[in-house]
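Every protein chain of the complex appears in place save one, which is left out.
Up next, chain A:
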Amino acid sequence: MNNASLLPIMALLPFLGALVPGLMIRAGRTACATFTAVPTILALVMLGLCAPDVFRGEVLQIEFEWLPALGLSVSFFLDGLGLLFAGMILFVGLLITLYARFYLSGDDPAGQFFTYLLLFQGAMLGIVLSNNILLLLIFWELTSLSSFLLIGYWTHLPEGRQGARMALTVTGMGGLSMIAGMLILGNIAGSYELTDILAAGDAIKSSDYYLPALLLILGGAFTKSAQFPFHFWLPHAMAAPTPVSAYLHSATMVKAGVFLMARMWPALAGTDAWFYAVGTVGLITMVLGALIALFKDDLKALLAFSTVSHLGLLTMMLGFGTEAAAIGAVFHIINHLTFKAALFMTAGIVDHEAHTRDIKRLGGLRHLMPITFVIAVIAGLSMAGIPLFNGFLSKELMLEEAAHTDWRGSHYAVPILATLGALLSVAYSFRFISHTFFGPVRDDYPAKPHDPNFGMWAAPGLLVVLVLLIGIFPQATVGPLVELAATAVVGHELHHWHDLKIWHGVTPALIMSAIAVLGGLILLALHRPLERLWNAVPRPEAKVIFDHVVGWAVAGSDWIAHKTHNGAISRYLAIFVVSTLALGAIAASGGGLAPATRALLPVPPLAWIGFLLLVVAAIAVVLLHRERFLSLILISIVGLGVSGGFVYLSAPDLALTQISVETVTIMLMLLALHFLPKSTPAESGIFRRVRDGAIALGVGGAVASLTFAFLLRDFSSISEFHLTQSKVGGGGTNVVNVILVDFRGYDTFGEIIVLGIAGLIIYALMHALLDGPAARRLRNWEFTQERSRDRHPMLMVIATRVMLPMTAMVGVYIFLRGHNEPGGGFVAGLIIAIALLMQYMASGFGWAQERQRIEYHAMIGWGVAIAGLTGTAAWLFGKPFLTSSFGYFHIPPIEEFELATAMAFDLGVFLTVLGAVMLMLYSLSRIARYAGETVNTAAMDYDPSQGIRETTEEER
């Protein structure tokens, strides 16, 4: 098997795995964490299997078509950069799973947490493995959504909810901008396949649309990677549980933007626009983030701004656009991951054990938490960029590049600012270590701090071991990986690769480093007065600005919504109808009309009578619609007229269906009218009535002329196929039924599902009503209607009971003949429903319900299931879904008959229709019963078999 086929499985695994912890939410943290680790480990193993190929220089690729017309395919590829990121995502994901197992308390819903975590991991993995930029965008949006769930995981914390919303708004908007940019890019390159785009770099850079595409894509990358001025969401996302922060802000979410810039490097980098946009933003972010970090008291906020600063560093390096900068960026991605994840976990441990992460309330923890102290010191020194720790090496590469970079002709701007960034970085790193762990032991910690158990410090411990190993043996540990990934970033063989080493001699970078360390220490010593100064200087608060902007947007949307949707539904309808009419008029005025090709059919007197009846009834409904009972009777005449028309115009199936539906509809409306006002008050004035009348006549006239126009013209139809194939292909002579159950069975399948859903909606609505305030009204219902004394007359009871088997027989007959003669599942279902309804009406609800053995919901379910199973049965014979087959059988003494699988499908239709109709009417009568309608348990008010009882003395 080719290793490339592992890629889609790898991308899919976390999503599949995400189902498990969510389902076993009660199984506890250990079980959930274990089942989260399984897909991660499996994916890591697969990645390991692919790694040798990638190191040999191969690019693994696999592609499946999805929507080829849109250029969207499910295609994955794995090269050095993908390997690096996929490895980081999975490896850190595993560590986070372990850490979260011990970090979360027993009260937190661990199943949810791990499900979100795996969703997020899957989305990230999708981004780094996608070879189609449209697919990449889908995963990109998925990371925004799943990180929203993770950040807002503690739903009871308002900061968590606000932070999650802010993150979603900012990264979501960036995502939109990136979609636009990617579409432009795809258009320039003529393909949405990433490998094609990367190969078309020169064409892209010389295109007129290069700049808009670049800026839009950077909009996505900058928001995701929290670059200035979008950096503000990241610190607010710190309200998330610490494992989330550690994962999102070290290895994944915020690195997605950096990944994207690295990925697009061959296609977009190397121009002035790229250098000034990316390089400058990165430089500003680096310095600004580090400056703010120095004055944050919350450990996690400090680390968050430090992350912002380091992301700025990475962005700046990518912005430089040189090969050496790309190598440095890749190296720093690895180093930042190791020390930052460890630091976040350390901050989480301190928070967990000391119950505060406020740096002002901490200090002196080195004696109380020695293990945590050691971890924090190693990771912190690496963040500061002290030699022998890995952060030093990549920072040197950065300073070295910065020293050679001109910005608008100035030789000093970049080096000085870069040194300043490094200096501030040293200051806040040492502050993190010294103000938390050094100083005297205090006696006012909110809790008694002590080292956590092994499970919690194992993950950060492992990470700091890596920090040291990479710091001392860089080439032996990660050298080949950095070389591989950097090759993938620049898109060609590296021309200036030097093995990574600790000592480069006395270079400008080393001098800048030394200045940074010394300056940083001085800054730390002056921290107290500087902090007073910092607090005294006014500065814009990003969250306030953000809240204002959101507030304006909400007010604007509110205004538009209220202006257009003022609640007058009749007005919307009028506007809608009139605009449709106007559009139709415009369309009709455009083209001419071909001459009529069909002659008029003659109209026999009977048709005239039917037509007049129908028109008179329709007009009467309009005129008398205030009298509701009367208008119901009148509208049923219209329905009858329509079915009569169907009979005359060669549509027996339609006539049968229409007439049975008509019956059921009228019954339903009668039942509902029981609780509705019996008449409609006259509310609209004469102007309104004339207006509505004019609209109605206009539309009616238009529709009538349209109908008349096409009735007189011939057309080409595909029906010839249906007619000729009905018998030979579908085995039935009733073409309409064969179309329903065979040719267009898929439609019918959908339709019965819709009908079943309609039934269930009504059932659910009934339940909602009986639980809400309506229930009180129903309980105190006053029936004003005069009522019959004999509600279940004997004559009707007897008659309907005699009729039941006969009607049932008719139903079965209509069903069985449906394939060859007018009839079928739809009509049969309605007929049986009417037969049952008659029992309810004649003998009463209670009596009938007692004898009802099958639940109507179950009937709907069975119906859909039977229809679906019949369809899938075709698969067993290697045919597509819903392929039918038929045969002729002869069982004496019955004459030869035919059985088609379509019949089983029709049975499903029958059951669904029956179940849905009955469920609807049953729900309405439940409401009636709730309103205090008396329920008889005997079939009749008098039971004649008992004889007439003598009235006793007491009763008299």
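Note that in this section a contact is a pair of C-beta atoms (placed from the backbone, for glycine too) under 8 Å apart; a residue touches a chain by one contact, two chains touch by 3 or more; residues count from 1.
The rule is simple: contacts and distances are computed from a predicted model.
**Student:** Which of "ABC transporter, ATP-binding protein", "Multisubunit potassium/proton antiporter, PhaC subunit", "tRNA N6-adenosine threonylcarbamoyltransferase" or "ATP synthase subunit c" is the UniProt protein name of the chain not shown?
**Tutor:** Per the UniProt record, the undisplayed chain of the complex is "Multisubunit potassium/proton antiporter, PhaC subunit".
**Student:** Could you tell which one of A:V506, A:V603 or A:L795 touches the chain left off the display?
**Tutor:** Considering all chains, including the one not shown, the answer is A:V603.
**Student:** One chain isn't shown here. Among A:T155, A:T724, A:Q852 or A:T872, which residue touches it?
**Tutor:** If we include the chain that is not displayed, A:T724 is the one touching it.
**Student:** For a quick check of understanding: of A:W534, A:F611, A:Y813 or A:W862, which residue touches the chain that isn't displayed?
**Tutor:** In the full complex, the listed residue that touches the missing chain is A:F611.
**Student:** Identify the residue among A:V664, A:V797, A:A867 or A:L911 that touches the chain left out of the display.
**Tutor:** A:V664
**Student:** Given the full complex, what residues of chain A touch the hidden partner chain?
**Tutor:** 566-571, 573-574, 577, 598, 600-603, 607-608, 611, 614-615, 618-619, 621-622, 625, 628, 631-632, 635, 638-639, 642, 645-646, 648-654, 657-658, 661, 664-665, 668-669, 672-673, 675-677, 680-681, 683-684, 692-693, 695-697, 699-701, 703-705, 707-708, 710-712, 714-715, 717-720, 722-724, 726-727, 733-736, 739-740, 744, 747-748, 751, 754-755, 758-759, 761-762, 765-766, 768-769, 772-774, 777-778, 820-822, 826, 830, 913, 916-917, 920, 923-924, 927
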